[in-house]
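One protein chain is absent from this view; the other protein chains keep their places.
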Amino acid sequence: EPIEKSEEKEELFISAATSLTDVMTDIVDTYKEDNPNTQVTLNFGGSGKLAQQIQQGAPVDIFLSADQKWMDTLENQELLAADTRSNFAKNKLVIISQKDSLISIKTLEDLQHKEIGQIAIGNPDSVPAGNYAKEALQHSNLWEGLTDQFVYAKDVRQVLTYVESGNTAIGFVYATDILMGNKVEQLAEIDEKLHKPIVYPAAVTSSSDNPVSAEKFVDFLQSKTAKSIFESYGFN
Amino acid sequence: MLSVDLKKKLKNFSLEATFDVSNEIIVLFGPSGAGKTTILNSIAGLTHPDNGYIKLNNHSLFQINEKPLPIQKRNIGYLFQDYALFPHMTVKKNINYGMKDESLVNELVSVVGIGHILDSYPHQISGGEKQRVALVRALATRPGALLLDEPFSALDEETRKECQNELLRLHKLWKIPVIMVTHDYKEAEKVGDRIIRIEKGKLLEN
Amino acid sequence: MLSVDLKKKLKNFSLEATFDVSNEIIVLFGPSGAGKTTILNSIAGLTHPDNGYIKLNNHSLFQINEKPLPIQKRNIGYLFQDYALFPHMTVKKNINYGMKDESLVNELVSVVGIGHILDSYPHQISGGEKQRVALVRALATRPGALLLDEPFSALDEETRKECQNELLRLHKLWKIPVIMVTHDYKEAEKVGDRIIRIEKGKLLEN
Amino acid sequence: MNYTPLFLSLKIAGIATCIVFVLGVIFARLIARNNFPGKRILEAILLLPLVLPPTVVGFGLLYLFGKNGPIGSLLLNWFDYQVIFTWVGAVIAAIVVSFPLMYQSAQASFQNYDRNIENAAFTMGASKFKVFWTISFPLAWPGLLAGLVLTFARALGEFGATLMIAGYIPNQTETIPLAIYFAVESGNTDAAVFWVVSIIAIGFSAILWLNWWSGKNILKFTSDK
Partner (left out) sequence: MNYTPLFLSLKIAGIATCIVFVLGVIFARLIARNNFPGKRILEAILLLPLVLPPTVVGFGLLYLFGKNGPIGSLLLNWFDYQVIFTWVGAVIAAIVVSFPLMYQSAQASFQNYDRNIENAAFTMGASKFKVFWTISFPLAWPGLLAGLVLTFARALGEFGATLMIAGYIPNQTETIPLAIYFAVESGNTDAAVFWVVSIIAIGFSAILWLNWWSGKNILKFTSDK
């Protein structure tokens, strides 16, 4: 749309969840090719931290969260521009172990039969991946029986570390995370029906100075180009 | 002219001292623990009396119920009984710290014989050398009054005489009030224009 | 019997001292900066000579090329020129620190007249009082040899006499080698069995 | 409200502080008084845990004490003991991150008084041990106290390394900073405020008490000046 191409540079400030660091850098680079007048600044952190920054009036245009909860919080506080919220990526929950480990787990039910010891899981109260795992386990009536075995981590990365270093035999992470740890392998994929869909929501903040181009960027996340980049990083 | 009238409670007795020092050398003479250092400290401003006044040339240094003049405004040279040299400065820097008159200092250094240790630090010199450095340092400020707390006690006979003579010479030149503490009666008689005896905080003028 | 034969390079000259002290009182007498304190420090073990030996009653304290006996094993009482009182202990605790004989201490305290300051801290007492505390502290250990660096320099005539007499009395009792530094020739003659003169690091025995 | 984090934090910070104090004083004393080649380098190494973000320290500890780590596997084989995911791990984390504070303070304070006073004590026949306890230690005390206060505060507030090595296991390794973190992250403001207030209260009263106690027992001799 050549009409929109003004001489003035526009600035977009995007706060994105940590797990999106690499993929978003890639996507923004692609976006800039077509929109040379838009200067995009990326800020990363845990979804909770990013939301709190927005609550305190940080100059953010777009919020890309790893879970719905913090997005809901912002929405309830009317910190999001109306009708700009949309989901742009999906992920899957998997069980991992150290590479070449002898454990074999095919389904969630296998967890209760085996002598697997401690299980690393994101803290369900604050880490979305942990929350999905908890839901799935509760759905399968396994949660109560396993509570003594859980070690709660502050993020998925810590789960990976525990498994990589062999301190816990298995852990729950996203499918995209396996690509980052090269010492782990996937044992089983969790059935998506056992938990709420794992989707990443995006929204424009109500305090944005450039709501039009912000919305344009959010739309771009749904585009084919963006989708293929997401897929190349393991999102689906 | 230095006028002192002070009362101060000490641990075992109370100090009461009233005396004037015109441009003369007064010797405070008395047993250990009599209160000599306390008098000098009060005049210099390191401690304050409980009552009374201290005046130098009609400027009030201390007056009960008034804010005492701070030490650094009193212009009083003080040789501390324990020297209080600056441990992190060489002898030269110690002396130059408050120096007013460089040629005076050069002369003093050679008279008291500390030229060879100018670059040493206080912990590298002998007790008598420290005392002489402290003496020169106090004189170098060309003060309006001078307090000397046992200034020659760590010196041998000969050095001591030279220092005494230098003090007398400077006093003739400067004509300022000087109070000196010593335990050596011969020295007191030689240097002092007047000797004030003190015992358990009370003065007994000769 | 204390035998000393030491060489040590100082800044401006080198110290060479050879002498024996049987169970007598020797006075080291000489100008400020002559090396007296350095000799005492070497005997006590605070510093080490460059060459020579030091022996006490045929035990080697220092011998070139051997590991010197540590200070705490030398059993030598030492009154430092600058006292070196423990600032965080009361006078009483200072004295009791290495005390061997309580009744001796009680007697010393009353003879030198520091009974009234036993509960004071060093920064709360006068210069002469500090010196007497240091004296009592050094004697309280009932040492095998005694080093006194200008032990009475800050005392008035009378107190000084009492302390001298007490020293002589104890020496008669203990019969140990004593080395004392003083700048007062009368004192040297009164107290010393023998006077050793020292100048620029060289001994000139009387 | 579950008060376990309170007691756990006090226990962990208390034990770590004691150990760090003793180690810091010993190291500082040995290093401050001896000159040897590489002394400065050793000192700089001892300070490294301070430069590294706690998570990285925790990462390192995890590898050392983990099931397959050099120390961890020894402990497991010899004593059948696992440090990871226990409160002992939290103690280790607190020790490592707060040690530099104690060491640096202690090292400065052992330089800062007149050595002749120690020599005077030696001439009275006191052993090295006695001289240390009766002379060096009290004279160095102001600096040691500063280190002690810093150590306790740091141990109490330790989060990153602790979380890594001890994990977050409610009631077992849940110290107050962990409780705060997860309360904040999960948007539980009430709990977060409660624990923030608790940790401030503990830190505050511990520091006040330390200062008061030390003023009463050790620093009397400077009180007049």
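Think of it as A, B, C and D in the order they're written, each chain with its own count starting at 1.
Please note the rule applied: contacts are C-beta pairs under 8 Å (C-beta built on N, C-alpha and C of every residue); 3 or more make two chains touch, one makes a residue touch a chain.
All values derive from a computational prediction rather than experimental measurement.
Novice: Among the options B:Ile76, B:Leu135 or B:Ile198, which residue touches the chain absent from this view?
Specialist: B:Ile76
Novice: Which of D:Cys18, D:Ile71 or D:Ile207 sits in contact with the chain that's absent?
Specialist: Final answer for the missing-chain contact: D:Ile207.
Novice: Sort through B:Phe13, B:Tyr53, B:Tyr121 or B:Trp174 and give me the one touching the missing partner chain.
Specialist: B:Tyr121
Novice: Per the definition of touch given earlier, which of D:Pro5, D:Gly69 or D:Pro100 contacts the omitted chain?
Specialist: D:Pro100
Novice: By the contact definition given up top, give the residues of chain B that touch the hidden chain.
Specialist: Looking at chain B, the ones touching the missing chain are residues 44-46, 70-78, 80, 82, 84-89, 97-98, 121, 123-124, 137-138, 141.
Novice: On chain D, what residues meet the omitted chain?
Specialist: Output for chain D: 40-41, 43-45, 47-48, 50-56, 59, 100-101, 104-105, 107-109, 111-113, 115, 142-143, 145-146, 149-150, 153-154, 156-157, 159-160, 177, 180-181, 184, 192, 196, 199-200, 202-204, 207-208, 211-212, 222, 225.
Novice: Touching the absent chain: which residues on chain A qualify?
Specialist: That gives, for chain A, the contact residues 13, 15, 18-19, 21-22, 25, 41-45, 49, 52-53, 56-59, 155, 157, 160, 177, 179-182.
Keep in mind that, in the parts below, only the chains that are shown with their structure count from here on.
Novice: Would you mind checking the shortest number of contact hops between chain A and chain C?
Specialist: Minimum step count, chain A to chain C: 2.
Novice: Please compute the C-alpha centroid of chain B, do the same for chain D, then give the distance between them in whole Å.
Specialist: A distance of 49 Å separates the two centres.
Novice: In angstrom, rounded to a whole number, how far apart do the mean CA points of chain A and chain D lie?
Specialist: Between these chains, centre-to-centre, one finds 37 Å.
Novice: By residue number and range, which residues of chain A touch two or more other chains?
Specialist: None at all.
Novice: Return the residues of chain B touching two or more other chains; collapse runs of consecutive numbers into ranges.
Specialist: None at all.
Novice: Would you mind giving me the full set of chain pairs in touch?
Specialist: Those chain pairs satisfying the definition are A-D, B-C, C-D.
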